[in-house]
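What you see is the complex with one protein chain gone and the rest in place.
All chains are identified by letter, namely A, B and C, in their written order; residue positions are counted from 1 within each chain.
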Amino acid sequence: MAMTTLPERVRKDFPILDREVHGKPLVYLDNAASAQKPLAVIEGQREYLANYHANIHRGAHHLAQLATEAYEGGRSKIAAHINASGTEEIIFTAGSTDAINLVAQAWGRANLTSGDTVLVTRMEHHANIVPWQMVCAEKGAQVVPVNVLEDGTLDLDDYRRALEQHQPKLVGFVHASNTLGTINPVSELTALAKKAGAVTLIDGSQAVPHLAIDVQAIGCDFYVGTGHKAYGPTGIGFLFGRREILEAMPPWRGGGEMIKRVSFDGTTYNGLPHKFEAGTPHISGGIALGIAIDWINGVGVEAITAHETALVQHAHAALGTLPGLRIIGTATEKVGVVSLVVDGLHPYDLGTLLDGQGFAVRTGHHCTEPLMDHLGLESGTLRMSFAAYTTREEIDRAVIALERAINMLR
Amino acid sequence: MAMTTLPERVRKDFPILDREVHGKPLVYLDNAASAQKPLAVIEGQREYLANYHANIHRGAHHLAQLATEAYEGGRSKIAAHINASGTEEIIFTAGSTDAINLVAQAWGRANLTSGDTVLVTRMEHHANIVPWQMVCAEKGAQVVPVNVLEDGTLDLDDYRRALEQHQPKLVGFVHASNTLGTINPVSELTALAKKAGAVTLIDGSQAVPHLAIDVQAIGCDFYVGTGHKAYGPTGIGFLFGRREILEAMPPWRGGGEMIKRVSFDGTTYNGLPHKFEAGTPHISGGIALGIAIDWINGVGVEAITAHETALVQHAHAALGTLPGLRIIGTATEKVGVVSLVVDGLHPYDLGTLLDGQGFAVRTGHHCTEPLMDHLGLESGTLRMSFAAYTTREEIDRAVIALERAINMLR
Amino acid sequence: MSTELIASRQNDVIEEFALFDEWMDKYEHLIELGKDVPAIDAGRKTDDHLIKGCQSRVWLAADEGEGGTVHFSADSDAIITKGLVGLMVRVLSGADAKAIAEADLHFLDAIGLHQHLSPTRSNGLASMVQQMRLYAAALAARRA
Partner (left out) sequence: MSTELIASRQNDVIEEFALFDEWMDKYEHLIELGKDVPAIDAGRKTDDHLIKGCQSRVWLAADEGEGGTVHFSADSDAIITKGLVGLMVRVLSGADAKAIAEADLHFLDAIGLHQHLSPTRSNGLASMVQQMRLYAAALAARRA
């Protein structure tokens, strides 16, 4: 009995996959940068704008009510998807970067003082480094990195050592690395950090589109994600925070929605989650992110994880046949990300020549410069990254195209 | 010769205007809260998501290039529309609230010290009050309000007096009030503030959809606007800042895009405008906001201003016939906003009964609580607000519906 | 017992509103109820009893009655909200604490007014119902 593959089932949902670039059929392998959107998301956003757009909350009219319900429905879907204990633990943000900045500024400025340490890993995205550098510079605190091993996994010994040595106030780490693919043992890392008395923040940007997530099982204090990498729209993401920690945190942005009462004699703030959501929200984004999560669940997170795991193994094997090619990041547990370098060749040249053949890949440091420095990869890597709609055949064709590029450049 | 009216020309662009609520045709008079979107915006966003979505900047592949060009095209359109002297003076933000917070945090924390004053007006939206209260509380500075007169215009004498007395570091004011409709004499206010040595920030949220704007002619340092009120999408807005002032400002959010180089030994920041744009931007929002501005210019800002001015006069006259009704905000220069109260009746009741008849209006304090307190309007007002597609006939019907509501409640 | 009481009162309200097909007629009735509602004692219409919604304000007073029952009285500055809080009081007041705390309040939904219960509506009604339940739950716990 023939089984349909995941891509066979889902590709029809993605209109963009039928297009051409430079006269060649598009093969989109840049999903870690941003995933494409299923029709349900595109149409859901359209439907909102064409049928029930209105500013939400505090609106007594029907459209405002419809829009509020749909937007708050998006929040509920996120809460359920990552198993938060309530919707008030989900703060809508403009993305992961915005979410981490919220924590760095609201939690960090209230809790970090001179001499404190924030511990992160050398595989962090800039989004989980720079906000901490900024607040630490202000407070006289320091950002300390944990080492990454040759195979792209975290150096757990160094992690334990650093926890003990620095007694960090906060520990931040990626759930999955956007450059290496490595899936970190987040429950273990969280438990160790908690034992050391640290608050934990997990950057789930690359996990939400690929893995089942249970923040209560993990036990972390903060968890962030971004919509556009999870089949959702741009300009929207979320911060999960445990209720108690969010309640104790001062607000960050001021304005409408986040207040209870404003006067020139003194202003009081709203309850969760609104305390952290100033101004008119990205209503269509919240609605469409909810639809994206429905889409993921409709397809099945486990099916996506299994599919991508198989793709990574296939890609590793197929790329291994090209001489002079080295895969960067060979952890056993990986999301659908394959970074590589080719001896003597510049990733930019390879990426350009793949583009000419219709393949969208990303080259450079992938916003992980400290990792690239650490691994001695001054020009970065070429990264292919997969999604539910990526096929083995696309990977095979990418390998052929890459071989052609290598030959042209040699 | 019969002239076509503005609504006759543009209503076909707005699919939502054909819908019903509670079985009655929708009459949308809540435009100051958020405007509806023309098809060009809805379709442009759809087209992007279905055809050329990719993460932008630093991408070497074709889709990334297309997306980058379109997104940066949005920035250019904003720059041209408000006559900024270059695109690097336009920072994309999540909206006006986010833009003002950016200035309050990045400029304010670097420039305000103990004893300093930030001067704002009593007609400000919470978005132009609370961020200043927050940074002033931190710095030991104070927020001082300028009075508003009975007719809803700014008390210019009090403004001059306050400038002299407090020598404020920054002066912030709305271009047009979302509650009163009042258009402030922004060039004059800016010139006076500059003479007093203050930096100026104009909240243009309610001006962008209605008025022609020339930031160089006005001479202000900062000007903010929000997409969703200007026929554009949610989750996007902009900060204009004069190049020199932006260059001197430290960044606010940290992460990807806004950096030049990241390392654990020290991080350097990117140039304008990227220094202030951390993380993956709201790409579809930037593109669609550009389309919205094209739409406004296609229709003609002057035509929109003239149309709305006529609507306001018409509404004032028609509403004047209802006994016990008082219009709040009777300045000669107004955008399409009409606030009102009816003796002895609660705006919430009136708004609910208008909703039942198909009319979307807003009731309450409109995020201007200090103004409501000042005017002694504890329960706020009922506000009807207009857009290019609003017709005289809709206003006439709203007046009849309001009369029915009043009779039901008396 | 009290659970049935609450259920039958809800049915009464639903039947009463079934007379009105039209949205506006329903509101006309609600307004009449709002005008009639035996408002809270003047002496209790104080900030202690105030629930500040963003749109309208609600006052709520709760008293323990005989046998663990709870008696409510309430008021609002908006007539429609007042009609709604009056309905809520009519359905719940005098029932026993446990039944109130656990009541399945479906009548607003059934008569097509559920949107007023949305917390984002900010008329104070949702907060009021929450406070009624909290008061009742606390009382029930004390007596258990």
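The working rule: a residue touches a chain if its C-beta (ideal position, glycine included) is under 8 Å from a C-beta of that chain, and two chains touch if they have at least 3 such contacts.
Everything quoted here is computed from the prediction, not taken from an experiment.
If you put the missing chain back into the full complex, which of the shown chains would it touch?
By the stated touch criterion, the chain not on view contacts A, B.
With the full complex in mind, choose from A:Lys194, A:His346 or A:His374 the residue touching the hidden chain.
Candidates A:Lys194, A:His346 or A:His374; residue touching the omitted chain: A:His346.
Taking the full complex into account, find the residue in B:Ile56, B:Ala104 or B:Leu272 that is in contact with the omitted chain.
Final answer for the missing-chain contact: B:Ile56.
Looking at the whole complex, which of A:Pro168, A:Gly181, A:Gly356 or A:Pro370 touches the chain that is not displayed?
A:Gly356
Which subunit A residues touch the hidden chain?
On the side of subunit A, residues 22-23, 346-349, 352-353, 356-357, 363-365, 379-380, 408-409 touch the unshown chain.
Which parts of subunit B are in contact with the chain that was left out?
Residues touching the hidden chain, for subunit B, are 56-58, 60, 62, 65, 68-69, 72, 260-261.
Here is the rule we use: only the chains that are shown with their structure count from here on.
What is the chain whose Cα centroid lies farthest from the Cα centroid of subunit C?
That would be chain A.
If you average the CA atoms of subunit A and of subunit B, how many Å lie between those two points?
The mean C-alpha positions of subunit A and subunit B differ by 31 Å.
How many Å are there between the centre of subunit A and the centre of subunit C, using C-alpha atoms for each centre?
Taking the average C-alpha coordinate of subunit A and of subunit C, the gap between them is 45 Å.
What parts of subunit A, by residue number, touch at least two of the other chains?
58, 60, 62, 261
Using the touch definition from the top, which residues of subunit C touch two or more other chains?
Expected reply: 54-55, 122-123.
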